[in-house]
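With one protein chain removed, the remaining protein chains of the complex are shown where they sit.
Let's turn to chain A:
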Amino acid sequence: MTPTRGQYEKGSRHTQRLQHETFDVDSKQLDRTFRQLQTRLHPDKLSSSVPEEQENAANQSAYVNGAYRTLKDPLARAYHLLQRRGRSDGQGGEGTIEDPELLMMVMETRQQIEEAESQEDLMALRHTNEAKRRDCIQSMSVAFGKEDLDLAEELVTQLRYLTTAGDAISLKL
(Lines give C-alpha, C1' and ligand atoms only; values in the text may rest on other atoms or scores of the structure.)
Protein backbone atom coordinates (compact mmCIF):
# COMPACT_ATOMS: atom_id res chain seq x y z
CA MET A 1 0.00 0.00 0.00
CA THR A 2 1.47 3.32 -1.03
CA PRO A 3 1.67 5.66 1.94
CA THR A 4 -0.18 8.93 1.65
CA ARG A 5 1.86 12.08 1.69
CA GLY A 6 0.80 12.71 5.26
CA GLN A 7 1.84 9.23 6.34
CA TYR A 8 5.14 9.54 4.52
CA GLU A 9 5.93 12.81 6.24
CA LYS A 10 4.97 11.44 9.64
CA GLY A 11 7.07 8.32 9.07
CA SER A 12 9.93 10.45 7.89
CA ARG A 13 9.78 12.63 11.00
CA HIS A 14 9.66 9.49 13.18
CA THR A 15 12.76 8.17 11.40
CA GLN A 16 14.51 11.49 11.86
CA ARG A 17 13.67 11.42 15.56
CA LEU A 18 14.99 7.85 15.80
CA GLN A 19 18.16 8.90 14.05
CA HIS A 20 18.74 11.46 16.77
CA GLU A 21 18.52 8.77 19.44
CA THR A 22 22.08 7.60 19.71
CA PHE A 23 23.50 4.93 21.97
CA ASP A 24 26.06 7.39 23.28
CA VAL A 25 24.98 9.42 26.25
CA ASP A 26 26.67 12.37 27.90
CA SER A 27 26.76 11.06 31.43
CA LYS A 28 27.05 14.47 33.10
CA GLN A 29 24.24 15.89 30.97
CA LEU A 30 22.09 12.91 31.87
CA ASP A 31 22.70 13.44 35.58
CA ARG A 32 21.96 17.15 35.26
CA THR A 33 18.70 16.62 33.37
CA PHE A 34 17.66 13.97 35.86
CA ARG A 35 18.23 16.27 38.81
CA GLN A 36 16.38 19.12 37.10
CA LEU A 37 13.39 16.93 36.37
CA GLN A 38 13.31 15.58 39.91
CA THR A 39 13.49 19.07 41.31
CA ARG A 40 10.36 19.93 39.36
CA LEU A 41 8.54 16.67 39.97
CA HIS A 42 9.52 15.40 43.38
CA PRO A 43 6.35 15.24 45.47
CA ASP A 44 8.09 16.82 48.46
CA LYS A 45 8.93 19.86 46.35
CA LEU A 46 5.35 20.47 45.31
CA SER A 47 3.73 23.18 47.35
CA SER A 48 0.30 22.39 45.92
CA SER A 49 -1.95 20.47 48.23
CA VAL A 50 -4.21 19.13 45.50
CA PRO A 51 -3.94 15.34 45.91
CA GLU A 52 -4.50 14.67 42.20
CA GLU A 53 -1.61 16.91 41.25
CA GLN A 54 0.64 15.35 43.87
CA GLU A 55 -0.21 11.84 42.68
CA ASN A 56 0.47 12.89 39.11
CA ALA A 57 3.84 14.27 40.05
CA ALA A 58 4.66 11.16 42.09
CA ASN A 59 3.90 8.96 39.06
CA GLN A 60 6.00 11.10 36.79
CA SER A 61 8.78 11.13 39.32
CA ALA A 62 8.71 7.32 39.36
CA TYR A 63 8.83 7.23 35.54
CA VAL A 64 11.82 9.55 35.59
CA ASN A 65 13.63 7.32 38.10
CA GLY A 66 13.07 4.27 35.95
CA ALA A 67 14.04 6.10 32.79
CA TYR A 68 17.22 7.40 34.41
CA ARG A 69 18.22 3.87 35.44
CA THR A 70 17.60 2.62 31.90
CA LEU A 71 19.58 5.38 30.24
CA LYS A 72 22.41 5.25 32.77
CA ASP A 73 23.11 1.53 32.31
CA PRO A 74 24.62 0.65 28.89
CA LEU A 75 22.93 -2.74 28.80
CA ALA A 76 19.46 -1.44 29.64
CA ARG A 77 20.00 1.44 27.22
CA ALA A 78 20.97 -0.92 24.42
CA TYR A 79 17.93 -3.17 24.99
CA HIS A 80 15.74 -0.08 25.02
CA LEU A 81 17.20 1.24 21.77
CA LEU A 82 16.76 -2.10 20.03
CA GLN A 83 13.13 -2.19 21.12
CA ARG A 84 12.60 1.35 19.84
CA ARG A 85 13.93 0.24 16.47
CA GLY A 86 11.42 -2.54 16.26
CA ARG A 87 13.67 -5.40 17.30
CA SER A 88 11.24 -7.47 19.32
CA ASP A 89 14.34 -9.32 20.48
CA GLY A 90 15.00 -6.31 22.71
CA GLN A 91 15.30 -8.51 25.79
CA GLY A 92 17.51 -11.12 24.14
CA GLY A 93 14.33 -12.96 23.25
CA GLU A 94 12.77 -16.01 24.85
CA GLY A 95 15.01 -18.25 22.81
CA THR A 96 17.98 -20.47 23.44
CA ILE A 97 21.29 -19.77 21.76
CA GLU A 98 23.96 -22.28 20.79
CA ASP A 99 26.83 -19.98 19.80
CA PRO A 100 29.70 -22.36 20.73
CA GLU A 101 32.48 -19.75 20.78
CA LEU A 102 30.61 -17.32 23.02
CA LEU A 103 29.21 -19.97 25.35
CA MET A 104 32.55 -21.74 25.78
CA MET A 105 34.10 -18.43 26.75
CA VAL A 106 31.26 -17.76 29.19
CA MET A 107 31.58 -21.24 30.76
CA GLU A 108 35.33 -20.82 31.15
CA THR A 109 34.97 -17.39 32.75
CA ARG A 110 32.22 -18.51 35.15
CA GLN A 111 34.30 -21.57 36.06
CA GLN A 112 37.34 -19.40 36.79
CA ILE A 113 35.21 -17.19 39.00
CA GLU A 114 33.81 -20.21 40.82
CA GLU A 115 37.29 -21.64 41.42
CA ALA A 116 38.87 -18.34 42.46
CA GLU A 117 39.89 -18.42 46.09
CA SER A 118 41.85 -15.31 46.91
CA GLN A 119 40.92 -11.66 46.87
CA GLU A 120 43.75 -11.07 44.38
CA ASP A 121 42.44 -13.69 41.94
CA LEU A 122 38.98 -12.17 42.04
CA MET A 123 40.29 -8.64 41.57
CA ALA A 124 42.31 -9.82 38.57
CA LEU A 125 39.22 -11.48 37.10
CA ARG A 126 37.23 -8.31 37.69
CA HIS A 127 39.92 -6.26 35.97
CA THR A 128 39.83 -8.51 32.90
CA ASN A 129 36.04 -8.58 32.86
CA GLU A 130 35.77 -4.80 33.12
CA ALA A 131 38.17 -4.39 30.20
CA LYS A 132 36.03 -6.74 28.10
CA ARG A 133 32.89 -4.81 29.10
CA ARG A 134 34.46 -1.51 28.07
CA ASP A 135 35.51 -2.93 24.69
CA CYS A 136 32.07 -4.39 24.16
CA ILE A 137 30.33 -1.09 24.98
CA GLN A 138 32.70 0.74 22.65
CA SER A 139 31.95 -1.69 19.80
CA MET A 140 28.26 -1.32 20.55
CA SER A 141 28.52 2.43 20.20
CA VAL A 142 30.08 1.97 16.77
CA ALA A 143 27.47 -0.59 15.74
CA PHE A 144 24.55 1.64 16.75
CA GLY A 145 26.21 4.58 15.06
CA LYS A 146 26.26 2.62 11.81
CA GLU A 147 22.71 1.33 12.47
CA ASP A 148 24.14 -2.18 12.24
CA LEU A 149 21.43 -3.69 14.43
CA ASP A 150 22.41 -7.31 13.82
CA LEU A 151 25.85 -6.60 15.23
CA ALA A 152 24.34 -4.52 18.03
CA GLU A 153 22.16 -7.49 19.04
CA GLU A 154 25.15 -9.82 19.10
CA LEU A 155 27.08 -7.36 21.25
CA VAL A 156 24.12 -6.92 23.58
CA THR A 157 24.15 -10.68 24.18
CA GLN A 158 27.88 -10.54 24.90
CA LEU A 159 27.39 -7.61 27.26
CA ARG A 160 24.62 -9.47 29.06
CA TYR A 161 26.96 -12.35 29.76
CA LEU A 162 29.81 -10.05 30.77
CA THR A 163 27.47 -8.25 33.16
CA THR A 164 26.30 -11.52 34.73
CA ALA A 165 29.95 -12.56 35.15
CA GLY A 166 30.69 -9.21 36.80
CA ASP A 167 27.81 -9.77 39.21
CA ALA A 168 29.15 -13.23 40.04
CA ILE A 169 32.55 -11.73 40.88
CA SER A 170 30.96 -9.05 43.04
CA LEU A 171 28.99 -11.67 44.93
CA LYS A 172 32.20 -13.45 45.86
CA LEU A 173 34.24 -10.40 46.78
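Assume a residue touches a chain if its C-beta (ideal position, glycine included) is under 8 Å from a C-beta of that chain, and two chains touch if they have at least 3 such contacts; residues count from 1.
Rule of thumb we're sticking to: contacts and distances are computed from a predicted model.
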Practice problem: Given the choices "Protoheme IX farnesyltransferase, mitochondrial", "Geranylgeranyl transferase type-2 subunit alpha", "DNA replication complex GINS protein PSF2" or "Iron-sulfur cluster assembly protein", state the protein name listed in UniProt for the chain not shown. | Solution: "Iron-sulfur cluster assembly protein"
Quiz item: Per the definition of touch given earlier, which of A:Ala57, A:Leu122, A:Met140 or A:Ala168 contacts the omitted chain?
Solution: A:Ala168
Practice problem: Determine and list the chain A residues touching the chain excluded from the picture. | Solution: 21, 33, 37, 60, 62-71, 76, 79-80, 83-84, 90-100, 102-104, 106-107, 110-111, 114, 156-157, 160-161, 163-164, 167-168
